[in-house]
Structures are given as structure tokens and as C-alpha cells.
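What you see is the complex with one protein chain gone and the rest in place.
Now for subunit A:
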Amino acid sequence: MTNETVDAADRLKIGPRENVNYPIVMKYCGHCSMPIEYCEYYPEYDKCKDWLERHLPDDFERLKIEEEQAAADGTEDDKKRQKRGGKGLLRVKKKEDVPKKICVSRAARGKKKSVTVVTGLSTFEIDLKVAAKFFGTKFACGSSVTGDDEIVIQGDVKDELFDVIPEKWPEIDEDVIEDLGDQKR
């Protein structure tokens, strides 16, 4: 026991450690976003495990071995620690499943000019501001974020968008981009 406390005190000491290069590169779980060691406290631990198995097989193996060890000599350990009442359980907010779809349409602007309206980019977790800037430079025209999930590009560039978007963001397939045709503003 004394040995353990000494270790802990040593670990908690302030100041940079030797032989460690800062900044430390962290590995975060892709499912719960926490450091891997805290996954077990997440209500959807199983899904974290799935993610780990797919993305970081090495850490997954280590976790498995540790778990087995804990199961082997864990019964005694449980009694020694003090237990606390209360729920203290995290609740997971349900993610709203919005269908991932991008809509492009053309809107008339004056008699002979038009603008292109792109919606749905944020369902792919793309930063709209960056996207608008990108469209602006790509097509050499004005482009702005006009709403919650809407970008307006000046000029009719609808047809080009079908090539440009999948090229810039490989995670977007051309098939999920829908053409809404002409629309009134």
C-alpha cells in the first residue's frame, strides 16, 4: 500500500517529466471523444469498444487483457473500496439522425442573373464559413453563408458543384447531392 501511495504522489508532482516530449499526443475515442481509459464510464461503452476494435486494435487488445485480469482478482477488490450511492450515471443525448443530403438549386436574381443556393453541407460537419470562402475563390465570385445551413454563391455554378464538392470533400458522394432545379427566393 505504501508503495502505491508513493507512486501516486510521484505521479502528481508538478513540473515537466524527463524523457517526455511535449506536447503529448493524445488518443481519443472516436465514439465518446474521451481519452480511451475513460470509455468504461460511458453509458455506451459497447459502442466505444466497437470503435476501438476497428480503429486502434492495439489498445483494444490491451484493454481486453486488463479487463480479464480485473475480472480474475476483482472480487476482493470490490469489497475493499468504498461504494457510493446515488445514480451518478451519465446520460447520453441522442443524436438526431438527420439524413445526410446536400441540395443545390438555382434562384433568379433580377432578370438575367442567378445565384446558386447550397444547403445541407453542415450535415457532413463541414465548416460553412470555410466552404463559402472556398466556393468564392474557386468560382471567382461572391459567396456567403446566409442561414443556418445555407450558402449562396453568386452566379449559376450548379453544374460545376457536382464535380467540385466530391473533389474537395471526399466523404461526400456525388449521389447524395440533389438537384432541386430552379427555385424562387
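Convention: a contact is a pair of C-beta atoms (placed from the backbone, for glycine too) under 8 Å apart; a residue touches a chain by one contact, two chains touch by 3 or more; residues count from 1.
In this text, contacts and distances are computed from a predicted model.
UniProt records the chain missing from this view under the protein name "CG5941", selected from "Rab family GTPase", "Signal peptidase complex subunit 3", "Peroxin-7" or "CG5941". On the side of subunit A, touch with the chain left out of the figure occurs at residues 1, 5, 8-9, 11-17, 22-24, 26, 32-35, 37-38, 41-42, 80-84, 86, 88-91, 127, 129-130.
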